[in-house]
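Complex shown without one protein chain; remaining protein chains in place.
Labels A, B and C are assigned to the chains in the order they are written; within every chain, residues are numbered from 1.
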Amino acid sequence: MEITAEVLVDLHHRMVRIRRFEEAAGALFENSEMPGFIHLYVGEEAVAAGVCATLRNDDQVGSTHRGHGHLVAKGGDLSRMMAELMGKATGYNHGKGGSMHICDLDLNMLGANGIVGGGIPIAVGAAFANKYRKSDTVAVVFFGDGATNIGAFHEAINMASALQLPAVFVCENNEYGEFTPRRDTMGVDDVVDRAAGYGIPGVVVDGMDVVAVFEAAAQAVARARGGQGPSFIEAKTYRFYNHHGVQTLGVKYRSDEEVARWRERDPIVLLEERLLALDVMTAEDIEAVHRQVQADVDAAVAFGKESPYPEPSALLEDVYTVGGVR
Amino acid sequence: MEITAEVLVDLHHRMVRIRRFEEAAGALFENSEMPGFIHLYVGEEAVAAGVCATLRNDDQVGSTHRGHGHLVAKGGDLSRMMAELMGKATGYNHGKGGSMHICDLDLNMLGANGIVGGGIPIAVGAAFANKYRKSDTVAVVFFGDGATNIGAFHEAINMASALQLPAVFVCENNEYGEFTPRRDTMGVDDVVDRAAGYGIPGVVVDGMDVVAVFEAAAQAVARARGGQGPSFIEAKTYRFYNHHGVQTLGVKYRSDEEVARWRERDPIVLLEERLLALDVMTAEDIEAVHRQVQADVDAAVAFGKESPYPEPSALLEDVYTVGGVR
Amino acid sequence: MTATEASVRELTYGAAFTETLRQIMAEDHDVFVAGEDVGAAGGVFGSFTGLQREFGEMRVVDTPISEQAIVGLGTGAAVSGLRPVVDLMFMDFVLVAMDQIVNQAAKLKYMFGGNTSLPMTITTNAGAGLSAAAQHSQSLEALLCHIPGLKVVMPSNAHDVKGLLTASIRDDNPVVFVKHKRLLGQKSYCPEDLFEVPLGSASITRPGNDVTLVTYGRMVSESLKAASVLASEGIDVEVIDLRTLQPLDTETIVASVQRTNHCVVAHEAVRFGGLGAEIAAHIQEQAFDYLDAPVGRVGAPFSPVPFTPALESEYVPDAAGIADDVRAAVLRLG
Partner (left out) sequence: MTATEASVRELTYGAAFTETLRQIMAEDHDVFVAGEDVGAAGGVFGSFTGLQREFGEMRVVDTPISEQAIVGLGTGAAVSGLRPVVDLMFMDFVLVAMDQIVNQAAKLKYMFGGNTSLPMTITTNAGAGLSAAAQHSQSLEALLCHIPGLKVVMPSNAHDVKGLLTASIRDDNPVVFVKHKRLLGQKSYCPEDLFEVPLGSASITRPGNDVTLVTYGRMVSESLKAASVLASEGIDVEVIDLRTLQPLDTETIVASVQRTNHCVVAHEAVRFGGLGAEIAAHIQEQAFDYLDAPVGRVGAPFSPVPFTPALESEYVPDAAGIADDVRAAVLRLG
């Protein structure tokens, strides 16, 4: 895939949608207007946007506990997302899943997942289905640096390699698992060093540079689509907010200086500088995108707030598929 | 550690003990005189012998379903072993464990294990205890090539690396997991390619050459003992018999030619040729070792046969440590 | 030989499994098998013999030793519309994949607000009696029956293997299909054509009037043996083979107990916290006034499975022990 002006504009739009959605969700959360746990994607937008822009609708996406960005980037409906985060009946999961399980199976986004690494084997299963059907559909799975320490990751990526499945493994390396620095939990400098142990190609990209992510993803996806098997992308990125919610309460585990350094490389600002420099968009165009997206997000929040909660009778529905004998 | 004549003689003795023990166990099994499943170590003797000869009594050994060889090499008592395999009260585990759980905690052999990869995290826990106590004891863990595909392996070796524990990981690569060729289950040429993903050193050795194994193990153990962390050894080896039991019944999954080729490199024969060439032992000396070991094994078989089964009252003993409040 | 006897087609429990799978795979291309050694080797218990030769490597997939990824493979493929059969060899290995089964497969549909179905069958082999020791002998069905979203099946004979496996694979939910290792070689009646035994329906294997004996899996034959012995003592036992454990056919059980006024539940699993506890608790709730004696429970004692045959034979419940408990229930002095 070529980086045309159109692609750049599209990447920008995806990132802004994630950012604005997450800022709104974070504000509601900090204001106790949103139940449960939320893990925000702010700072990491270039990864989801860069990867998902290379995908077709029928390509599957496996996600994590930090999954809003993946769904937005795949084209998720902001209103149904916001309603879900609020536990409303109109949400994607009718309020039963919330942030950690949000999904859109029509978009082939196979759900956020509350178990670290838990979504990886499932995405590999989707990749298997693609190969089984002899389709050229590709399954992409996102996971954190911390997730590469868990058994499910290892088994699943090895399975994809052994069976030569059309899968792309995207590690969002934000250098922390919750409050623990990555370097305390693994003996390698780069997570990508693990790819060789599965006999699959791996690359490191600047996860704050959406174009770099897009290019690496385009290659990996093309490879998978062409039947040449799985590959691994490590995107070096950073979350601007806390592991969970916005503010860091309690023990400070990252220095102000470190956070500031990364914030200077805000992936949206970096892309906007490029868009301006390349004359692809004017400051007004950019401003208009933000305004339009913000209006969409505001509408989503309003939709969520106005939506009803599910009826108590929903409690025991959808535990099983009933009458499921064909 | 230096390869003195004494060491060579010791290595030979360990290997012959394993071989003779396993041949006897296999014969009893094929003759339906031994209950349950047994996974024989014949063909792989150089690995257990070469590694265990570098260990002290207080060094721990973690094992697998194919564990007899590890216990014999660590100095296990053949009579208590044979009795255990027969389910007798005089066995190491008083008949409660059998082949797949045989252990000698006085020798710090932490038990065979029926779950592929299941023993690896436990051995890493022993390595942790060594470091915790500031002792220079080392934990060595054996596992198959197939076991490197399971999550527990990945988590445990990464944990050992992250915590810089005194552990040595020894992969017995016999190119099969049960009846499935290794190459169908992983995308790497050598299992050792996985070590880099954990940031630990790894070497490949000829697992039929006990001296090569010994030298690699001596280095890895010294490294761990010196506080320099874990390392990985891949020993290329082969099992002469079936995955389970002696004869291959049903589908033939290895060619006669392949088996014959490996049998030509019988690790005991190779060492004996060397012993003769170096004038360390004469043919008579070698013969005497075999004779003596065979007598020990015969005595072990007799001991096992004569020993009583446990009393029914033993059934509910040792489920818990009772009165265990200190 | 009567006409009926002449036409009785017998198959082993294990062969019924293989035949059923072959027939279903022939009629439904969405069905595939994945697991360790299921391909060329045909599975460690021969359950998949010949299938790879017939259907190819894509439909009968040898996997790495990776139970979590095996179940995940099934889950992801099922969400994508296929109908996977994934094998875990020994029921003890279910524990290795427990997160994928319980946190993922069982819950996905509900967490997703209903927006998927998950037509996956997990096959495995349970049970003691082969001196396979504590990690290769467990009956862990109680763990799975407690989990909303799963179905659990444990057939006792070749006929039910066929009917239940067919229903399991065609079901749109995750089903754990548990064979008993010691039944694999047992021959019994099995029709040739595919048919379904509906999930959730128990069968009354032996009608009787004095006491209801609720059981499943390998304990069905032990229960029938016990019933014969008891018949000679004048105790008329009704034996119910549950066949499906989740959903549980409580109606059949309760109706029987209301008639017999006595009940014993027998399974091979550990007694404490086993499925027998749920059944006994349920019966006393639903048929309290009908019970002339407490619901008895037969199960393994509270220990891991011992290796040595000397202890394992004490460990596994048998006809004699079941008969004792039935006698105690029936002959209880009010």
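Operating definition for what follows: a contact is a pair of C-beta atoms (placed from the backbone, for glycine too) under 8 Å apart; a residue touches a chain by one contact, two chains touch by 3 or more.
Here the structure is a predicted model, which means the values were calculated and not measured.
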Across B:V9, B:L163, B:A196 or B:V251, the one contacting the chain not displayed is B:L163
The listed residue (A:E178, A:E273, A:E287 or A:E306) that touches the chain absent from the view is A:E178
Per the whole complex, from A:S79, A:N93 or A:T137 the residue touching the absent chain is A:N93
Checked against the full complex, the residue among C:K107, C:R243 or C:R327 that touches the missing chain is C:K107
The one residue from B:L11, B:L71 or B:C103 touching the chain left out of view is B:C103
For chain A, residues touching the missing partner are 35-37, 87-88, 93, 95-98, 100-101, 113-118, 146-147, 149-152, 177-180, 184-186, 250-251, 253, 309-310, 312, 314-316, 319
Chain B residues touching the chain left out here are 60, 62, 91-97, 101, 103, 105, 110-111, 113-115, 118, 120-132, 139, 151-152, 155-156, 158-159, 162-163, 317-321, 324-326
Logged for chain C, residues touching the omitted partner chain are 92-93, 95-96, 98-99, 102-103, 106-107, 110-111, 133-135, 142-143, 145-149, 269-270, 272-278, 280-282, 284-285, 288-289, 291, 293-297, 302-304, 306-307, 334
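Keep in mind that, in the parts below, only the chains that are shown with their structure count from here on.
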At the largest C-alpha centroid distance from chain C we find chain A
Between the Cα centroids of chain A and chain C the separation in whole angstrom comes to 40
Residues of chain B that touch at least two other chains are 149-152, 184-186
Listed in rising order, chain C residues that touch 2 or more other chains are 63-64, 66-68
